[in-house]
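Some notes on the structure that comes next.
One chain of protein is taken out of this complex; the other chains stay put.
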Amino acid sequence: MSNRTQLTVSPGPHVRSKESTSNIMFNVVLALLPTTLTAIYYFGSSALMLIIACSITAVATEALFQKLRGIPVTIGDFSALVTGLLLALTLPPELPIWMAIVGSIIAIALGKQVFGGLGYNFFNPALVGRAFLLASFPVAMTTWKLIDVTSSATPLGADNPTAIALKDLFLGRVGGSLGETSAVAIILGGLYLLYKGYIDWRVPAGYLGTVAVLTTFVGKGGPIFHLLAGGLMLGAFFMATDMVTTPVTKKGRWIFGIGCGILLVIIRVYGGLPEGVLYSILLMNMFVPIIDKYTLPRAFGEVKING
Amino acid sequence: MGKEKIDIKLIVVLTSIMIISALVLSLVYQATTPLINEHAAQAKKEAILDVLPGAVKYEKLEKGGLELYQGLDEAGSPVGIAFQHEGNGFQGTIILMIGMDVENQKLLKVKILDQLDTPGLGARMAEEEFKGQFQGKSFSDNFVAKEDVDAIAGATISSQAVSNILKDAIATVEQAYSGGE
Amino acid sequence: MKARTFEQGIHPRYNKELTAGKAFKLASQPEEVIIPLQQHIGAPAKPLVKKGDIVNLGQKIGQATGFVSADIHASVSGEVLAVEKVNGSLSVKIKNDFEDRQDESIKAKGDLKDLSAEELKDIVKEAGIVGMGGATFPTHVKVSIPEGKNVDKVILNGAECEPYLTVDHRTMVEQAEKVIYGLQALMKMVDAKEGYIGVEVNKPDAIKSMQQAIKAEDKISVVPLEVKYPQGGEKQLIKAILDQEVPSGGLPLDVGVVVNNIGTAVAITDAIQVGMPLVERTVTVTGAVKNPQNLIFRIGTPLSQLIEESGGFIGTPGKVILGGPMMGQAQSNLDLPATKGTSGILVLSKDELGAYPEAGPCIRCARCVDACPAKLLPTALVNLTKADMNLKLQDYHVLDCIECGSCTYVCPANIEILQWVKLGKENLQAELRKSE
Amino acid sequence: MLTLWKDFVKGLWKENPVFVMLLGMCPTLAVTNTATNGLAMGLATSFVLLGSGIVNSLVKRLIPDEVRIPSFIVIIATFVTIVDYSAKAYVPAIAESLKLFIPLIVVNCLILGRSESFASKQPVHRTIADALGMGVGFTWALTFLGIIREVIGFGTVFRGTSLAIQVMGEWFQPWLIMVLPAGAFLTLGTVLGVMNYFKNRAASVKVDLQDSTGESCHTV
Amino acid sequence: MDFEIFKNAIPSMGLLGALFAGGLAYSSVKFKVEEDPRKGEIEKVLPGANCGACGYPGCASFAEAVVKEETVCDGCPVGGPDIAEQVATIMGVDAGASSKERQIAQLLCQGGKAETFNQADYQGIPKCRAANRVANSKSCEYGCLGFGDCVSVCAFGAMYMDDNGLPVIDTDKCTGCGKCVSECPRSIIALMSNTEHIVVRCKSVLKGKEVKQACEKGCIGCTLCAKKCPVDAIEMVNNLPVVDAETCVGCGACVQACPTDAILETPYETIKIEKPKEEVLVITEDCVGCTLCAQKCPVDAIAGDPGNKHELDTKACINCGQCVKVCPKDAIEYQ
């Protein structure tokens, strides 16, 4: 019969907020801009190449995987770009491009698409990529190009942490991964995301706060050094806050942030590895389903009647 | 069902299986033990000679309750002592054969007899690049990875573990020498 | 005084300026009214008239069946054309003779002081009054307090948190005395000592008008509320005004409160002072119509006529929603009548609606969790419903959902969260019934 | 004869203990960091499978239910000890690299599983065919995984033996993760996934065929 | 050979064996827990779909109930007589009178995309139960919504959606578990015995005219079927024919008679019966305009002012003959 459609019927509500997934992801890319630019400023063309290679590979891998599965290609939501960019920012500037490409493929394929794509992964894809590279090519992944500092390692690997000026740490004039060096650029982006409401302040607050408190008592260097050194800032603002791989409950986010902080200090101070941001977040990612399950907020009116 | 009698058959069967098993295994054990011991002895000999450059034979030496092996060169003069020592590694026990020159207070050579550490990382302690650096190291050194010992990339713990075992071995041997003399 | 509120919730665009300043206008009477015999929550009424009968204005044409049910009255005088199913619901069609012959039963019931609580309840029941906020729960049931329960407070809900709607706002501005009278009647019915009127602070003229009206009253107070959706939710309102939480699965009664809508209070006033049963009500016709306005219409007037009355559509209509944009229901057939529960007719044009956004995967952003006024985990509820894990929904308190739609509103992935949750509720209830 | 052949063949692919039945996961994951280890482990397991299968099949009638599991497992343990000591005596290098996992053959679910589900019900000759099939299936699966992991993780095949081949050129930088625990899980997961992918595709092709011809294409 | 070694090994191992065997033997008697062995056997026989059609939470619970004789051996509707027999054998009783008669789901609607239209666009979760909660978007408020909820709950792959947007039931695979029946929000799937020959495939209780507007294959309540039935097995209830299965002889006269193909004959595939429309009704000059025919016409094909000759719209007419019967002047006849 003829189609006489006139009105639309649908369940309520009939108005929606303007937010969309791609919108959020695009804003994350925006927030990463200062860090990206700083990285290119400090490390030059090699950084640029890594960033481009990772981003393109990530997006291409996502498209390819979805094509293979015969499901709609959703690279337009910017989420693959975010993963590629974040991965690039955690790599050492001198890393061979092919390794970065491998990492990017792994990040998207193994970190995200095998679970069904955006929203279903347990582990932060960028960190999966980095962890894979770190486990595969430990030497290449821990060799740092120097700017004008004499230390041969990241600040955390340095023999005498206090020797590094905090100002340099803050501005990023130290060795390290692309996006880890300049705390000020990261904080700028992080504040933007906080302002826009795209990340929950509880996670970075729990993470950074715990690290600050614990390093006051244990470890060398003191809290300010530990906060600024290594990938903590990047991790706290951009990795640990990844919506997909963090708890959805408020209490859960506190637990997540504090858990990351505790693990980080354990790994940095007692562990065999110089840096633990990556692992602290990945480890806590595993706990997310359990945290979510057991931190249900008290539903409105949930009391014992007669109690 | 009421009361049932305990089934004697159960006991008989399981006991006889155990007995047969014990019998068979005793035979296997007897047949293989000499070979296994031979392998072990051979391996030990190789290890001892390996860590004592210049030695062609060795003799056992008791000192302060320790079992030491005195290496002798072709001329029959001692080149150093070998000492087997073990300690905790990254994943499990690491067993080292350590050649040392007690007179000059330095290490001669180190051989990894057994370790369970991560293949490709900690397991690279067996490579010359790592263990070679201990050659000639003084007893009084600190043996701290990343300071006076170059750690294997990505395996600081394994590196430190080996260093610790060495340090411990030195202390043990020195103790034996000082106590023994 | 700081505006009070509840935790969480959302801030949609209110769009109330379209009609907020417009005084009520009487809508012209229709040629023919269609009066469904079920305009309330509960059992449908039983028809008292048949084809060919001549009825008067205010004459009872439907008798409530059972306790949770409400009487139905003729909203015009004229001839009964048919008693038949319209859109699945048995309805009485009356041809209007435009004479407005009042039924003889309609007469003033006397002074509030002289009426006992029981008499008042009977008046409410006879007048077929139901909750006018849109929930249409029979009011006489609400004010019948079960044994053992004690009610000491009555709250009038003047929050009107639904975007676009302004009927309660206008009622408070124009008919403050009637509102107060109705509230006093309600307080008498349930023997309450205190009365509250909660009004969102975006209606300063309403607050002023109400404060003016309660000057002589010491038992009644006006409480300014923060502008936030769903401030008018019964439980949220109680939380905001009294800082008490209605227990999960419980009723306002459990904390000694009865909540009623502003419009309900006015209907009660009319039933006492004039004796007129619920045959007309107020509605905001707004959105993409040429002349958005607040109307008083006879129950049973076709939607299309009310829209015509407001100047007709602007552009191509996309959705016609009964109620507000958050909890209202989209209609497919404009020949259907407006009823006791129709507080708004909102037209959204096709252009406004745009393309229907395909639902993407949940990115666990937790916006719904942060918005949910019942503090549930909407995202988990959706997942469990999809996976058919219905009994698990109970652990996640799905039955505490108030269906306000805040979750769907904020979802960046455009998931129909509320619709899934409603399905889940249904599934769980079915499952629970099965296991009984 | 056909039955015997079928008993043997099913273990190779259709009921492959590793890829299809997911039995004996612990050694599969643990010792496949090199092809040599995989092969050796496979052979050792096959021997125990065969030996214990035969014995269990022979004595099954004598053993009461209550002590069936302890008895079977003791028999298995006996064979494992034999393998362990023989390996230590004759191929000490391999024994060294397999270490803890030789004794763990005792609790390889593959062996007890076959004992319970096949050997305890079938006659000896069929048990032998079954054990051989399963053993070969297990061995090739382990070797296959070992080759994958070794090639990517070290760039070699059968390293540390006289068969050693450098597969990858000088340029190759080994992916260490492949020989780490994580790599074991990832490799097996990926291999299973790829196998399923092709199986599903084959299955859907089969359905299409059936639809178009209207009859089953089963020939066996 | 050193026999010394046996001296330790054999007694100690033997002792260990004896000790544990003794322990096991002792506990197997002492801690014996009675469990009906038949439960396990029944579980093995059952299909294991855990569909719950038997009314128990799963196959295991059903088995337990059988063993406790809380339910009958043929209580598994999925397994059918075969399984019932096996269960009965385990229980040592006859399967009982489980004849070949069985229940099969039938779709009681033919309003697919071709026969109906959408009066509004539906936007929301593509599930019937979800769509059914918002205002009706399909022309027929009784008809199939077409999102396939029934198909998705069928555990036996016995249903699929056809191109016309209607579910098709594979009667061979259908086990009569009733999942689809309870899932359908519009109640247009029903369980029927496979011995029922005639199925009325429409649930609309609306009047003929309204049905005609909504769906090409809806029942318009014309009563032709009831009239044509040689054994009077059809009764009209709420504008819909109800076939009494006992009386029905399955002659198919009603199917032939139905002007909208709303009644179909089983077995189970949709049978298209060409309906000869050999004659046309006309209103003759004898008409006095009494309006009786117009009132009676189920499809409102007759119109006219009172007192004047009425006109019959031959296109809309379905030849039901009601008007012929009612006309006091015999002014309507077949031509």
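Quick notes on this one:
Every chain is named by a letter (A, B, C, D and E) in the order it is written, and numbering of its residues begins at 1.
Keep this in mind: a residue touches a chain if its C-beta (ideal position, glycine included) is under 8 Å from a C-beta of that chain, and two chains touch if they have at least 3 such contacts.
Here, contacts and distances are computed from a predicted model.
Per the UniProt record, the absent chain's protein name among "Hydrogenase maturation factor", "Thiamine transport system permease protein", "ABC-type quaternary amine transporter" or "Ion-translocating oxidoreductase complex subunit A" is "Ion-translocating oxidoreductase complex subunit A".
All shown chains touched by the missing chain in the whole complex, by label: A, B, C, D, E.
Touching the missing chain, out of A:G179, A:G221, A:G261 or A:G276, is residue A:G276.
One of D:I54, D:A87, D:V106 or D:V179 touches the chain omitted from the figure, and that residue is D:V106.
Among A:L64, A:I97, A:V114 or A:A140, the one in contact with the hidden chain is A:V114. Panel shows subunit E; residues 8-9, 12-13, 16-17, 20-21, 23-24, 27-28, 30-33 of it touch the chain omitted from the view. Considering the complete assembly, subunit B touches the hidden chain via residues 18, 21-22, 25-26, 28-29, 90-93, 118, 156-157.
Of the residues in subunit D, those that touch the hidden partner chain are 22-23, 25-27, 29-30, 69-70, 73-74, 76-78, 80-81, 84-85, 100, 103-104, 106-109, 112, 177, 180-186, 188-190, 192-194, 196-197, 200.
The working rule: only the chains that are shown with their structure count from here on.
Taking the mean of all protein C-alpha atoms as the reference point, the chain centroid lying nearest to it belongs to A. Comparing the CA-atom centres of all chains against that of subunit A, the greatest distance is found for E.
Separating the CA-averaged centres of subunit B and subunit C is a span of 84 Å.
Counting partners per residue, subunit D has 66-67, 70, 74, 174, 176, 180 as the residues that reach two or more other chains. Shared contact sites, meaning residues of subunit E that touch two or more other chains, fall at 17, 20-21, 24-25, 28, 119-120, 123-125, 130, 133-137.
On the subunit A side of its complex with subunit C, the touching residues are 6-17, 19-21, 23-24, 74, 77, 79, 116-120, 198, 200, 243-246, 248-250, 292, 296-303, 305.
Within the complex formed with subunit B, the residues of subunit D that make contact are 33, 62-64, 66-67, 70-71, 74-75, 77-78, 81-82, 85-86, 88-90, 92, 96, 99, 153-154, 174, 176, 179-180. Contacts from subunit B toward subunit D in the complex involve residues 7, 9-10, 13-14, 17-18, 21, 24-25, 28-29, 31-33, 35-36, 39, 43, 114, 116, 118-121.
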